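Omission of a single protein chain aside, the complex is shown with its protein chains in their original locations.
By written order: A, B and C. Residues from 1 in each chain.
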Amino acid sequence: MSIPVPGADCTVDELMVVTLAREFTNDTRAFNGAVSFIPVCAYLLARRTHAPDLVWAASSIAVDADPDRLAESTLSDAIWTGASMLSNSPFDFWAYAQGARYNTFAFRGAQMDRYGNVNNTVIGPYDDPKVRLPGGGGMADLGGMIPNVYLWSTTHNDRTFVEQLDFRSGLGWGDGGDHRRELGFSGGPQLCVTNLCVMDFHPESRAMRLRSVHPGVTAADVQDATGFGVLLPDDGSVPDTALPTETELRILRDEVDPTSMRLREFV
Amino acid sequence: MSIPVPGADCTVDELMVVTLAREFTNDTRAFNGAVSFIPVCAYLLARRTHAPDLVWAASSIAVDADPDRLAESTLSDAIWTGASMLSNSPFDFWAYAQGARYNTFAFRGAQMDRYGNVNNTVIGPYDDPKVRLPGGGGMADLGGMIPNVYLWSTTHNDRTFVEQLDFRSGLGWGDGGDHRRELGFSGGPQLCVTNLCVMDFHPESRAMRLRSVHPGVTAADVQDATGFGVLLPDDGSVPDTALPTETELRILRDEVDPTSMRLREFV
Amino acid sequence: MDKVRSLEDAAAIVNDGATIGVGGLSMNGAPMAFVRELIRREARDLTVVAIVSSMAVDWLVAAGCVRKVVTGLVSFEGFGLAPNFRRAAQAGDIEVEEYSEHLLICRLQAAAYRLPFVPTKAGIGTDVLDLHPDTTRLERDSATGELYVACTPLPLDVGIVHAHEADRLGNVRVNPKLIWMDSDIVRAAAATIVTVERMADHATFVAAPEHTTYPRFTVDAVVEVPWGAYPTSLFPEYSHDAGFYQAYLAATREPEQWSHFWKSRVGAPETQGEFLEANGGAETILSIRQGT
Partner (left out) sequence: MDKVRSLEDAAAIVNDGATIGVGGLSMNGAPMAFVRELIRREARDLTVVAIVSSMAVDWLVAAGCVRKVVTGLVSFEGFGLAPNFRRAAQAGDIEVEEYSEHLLICRLQAAAYRLPFVPTKAGIGTDVLDLHPDTTRLERDSATGELYVACTPLPLDVGIVHAHEADRLGNVRVNPKLIWMDSDIVRAAAATIVTVERMADHATFVAAPEHTTYPRFTVDAVVEVPWGAYPTSLFPEYSHDAGFYQAYLAATREPEQWSHFWKSRVGAPETQGEFLEANGGAETILSIRQGT
């Protein structure tokens, strides 16, 4: 389902992809897990615009894949076309992940808290869940191992952004402050891009902080949709999220994801 | 240099190979390291006679290799012909070794003691060696990890078989008795085949015990050539080492090692 | 030694109450024909270890074969939640012992390498470690004070993976190469069963020994089952059947429909041919077939 951005020639999914893509550089070495259309589009878009040396391993397997279009699964071999290496999961992938040879990973959770920790395991108590979710998969591994973590959500509301996770499946900034570093991990969540806004993390408390709101959304809207208090920028003013350029939109629409698989994240 | 066995139509190298080969069964899963012509010949001979299912990984790499002849190095790819798998050292080999998927290994040392421990590191003190030897290589790993260890020596004298190793590069039965098991390892050295005799290990003390002497050699000869007291069998009588059959000799000479690379161990 | 077995004989290796490891990753490369055989013989009380699973775990749970699922993730990806897994977990009909992917890999490696534990930084700072503090122990390195997690061995009674080709001796080729975590299952298992798309001459292994994935001494039984991963994929030969996933999910929403769907499309067909026929036959096969 495609949602137009008021007053702009683009949709929310496109705005999210472009925002994320601009964060990546020629030093980004990324991979992806399941149902990760937004970041996959962003890696491909960044590589086709300002970061040609960016590394992306499709499904964590197919290094430098260059598919003509995406498929209905981001773990599918249908997006491995053009790869220069098919790596192996236990021998190659986990070595690169542990060694931070890969340095960038993006995940979303059914719940997220102010410090960018995520839950994809259960709603309710673990032993008597109201909803049994799929499980954390690699989140508990990669949230810590990988220094540059990006979060996204297409359902910015107070059931997703909660004061307290029912279960911490993946590590962001932990309990905030220096907690993540004390656990032995470098880096941490860099940005959280949602259907309403873009949030970064306060450099000391590591709590989510509004960086920009999408056109037509106010800071108050964001706060209403968030189960915890969202910090505002130091100067108090929240700009609109920068819009995509025509070139970015054209490449995203025509080359990266011509069949709009990314809309599967908006259901 | 080929040494005839008195009164028999074979040479000492052939007697050693055949003696070792008869120890192996269809459950033997073996591999080899450097300068291991005697055990390599034995694995191939066993497989071509009574143990067709025996597994041998040439150079620890080439599973079920079936070379027409041996080469000047037992780590050389020249002996990988006919293999059904080329395995990889860190990913495959060490997994199989640690997991005892391979269960049989043979090594020799510049020095060996009564408990089948070996030295291939230094003669003299480690920090000021009289002779710097090549080093233990995989001995310190595989001596413990692999349950069925076989020893051999083509230089049975009191400089090789010593009361006290200058350095313990590879584990046999350790300090004897239950020591190896206390260290956490199963199995242990099964047999030591030399140019003079065949020794097994006492089931309790785990000290070397004469099982048979090669034709023309006496128990006293063995003791004279050994730097520690060699145990005798319980009944005190030491038989002659059983001779190869014609079939074994033919297969060894014509098929396994037609260019007599095994004589490189007798220099 | 000839390791070729029928599906029936191979499935008999799995005793009720056994701990089994099931290969594949999500919608890719799971040994589905073997899973279906376990269902048909009404296996019970299994502990199923599946690092990242979708239909394999959901089928076994639906059929009542499972006591406990040990996993990192069970989902149908974009199609939705795994419905029977979800329902049974919520009802308390199965126990779910959740790990992360790497914690589970390390536990399997500890078993494979005969080590008291394998260390990792996975899971640190999450609630996953608290679920099983005995098997994923948070410890500090004595020298540096660094935190690590000691993952204890998870030995499997039987490991089951699907692959492309095998010879009669049990040498197995994943073609073009091993991609997912199946080798960790094979190595941690006391007995390994491999289902393959097709048998291949031993000579083909000798001709390309660099492509052999599991050597014969790590494999106990080989079963030939064409399209044996269906409805999951087998790279690069066929994709998952999106139609099956969608119809399956739709059917679980209607109790009457479900019982018919389950029987006619999963439980009842006797042979692999009848099973494929019940799920669209040639049309389905042609639709998921991929160029190689």
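Basically, contacts are C-beta pairs under 8 Å (C-beta built on N, C-alpha and C of every residue); 3 or more make two chains touch, one makes a residue touch a chain.
As the structure is a computational prediction, the values presented were derived from the model and not from experiment.
Although one chain is not drawn, the whole complex shows that of B:67, B:143, B:189 or B:244 it is B:143 that touches it. For the chain missing from the display, the contacting residue among B:169, B:194, B:212 or B:226 is B:169, taking the whole complex into account. Checked against the hidden chain, the listed residues B:1, B:183 or B:242 yield one contact partner: B:183.
Residues of chain A that touch the chain left out of view are 26, 29, 53, 55, 62-64, 80, 82-87, 95-96, 98-101.
Within the entire complex, the positions of chain C that touch the omitted partner chain are 113-121, 134, 137, 139, 141-144, 146, 148, 150, 152, 176-177, 210. Against the chain not displayed here, chain B makes contact via residues 34-35, 61, 72-78, 80, 86-90, 94, 97-98, 117, 121, 126, 128-141, 143-145, 167-171, 174, 179-180, 183-185, 264.
Keep in mind that, in the parts below, only the chains that are shown with their structure count from here on.
Nearest to the overall CA centre, using the mean of each chain's CA atoms, is chain C. Relative to chain C, the most remote chain by averaged C-alpha coordinates is B. Inter-chain centre distance (chain A to chain B, centres taken as mean C-alpha positions): 58 Å.
In whole angstrom, the spacing between the mean C-alpha positions of chain A and chain C is 28.
Residue positions of chain C in touch with at least two other chains are not found.
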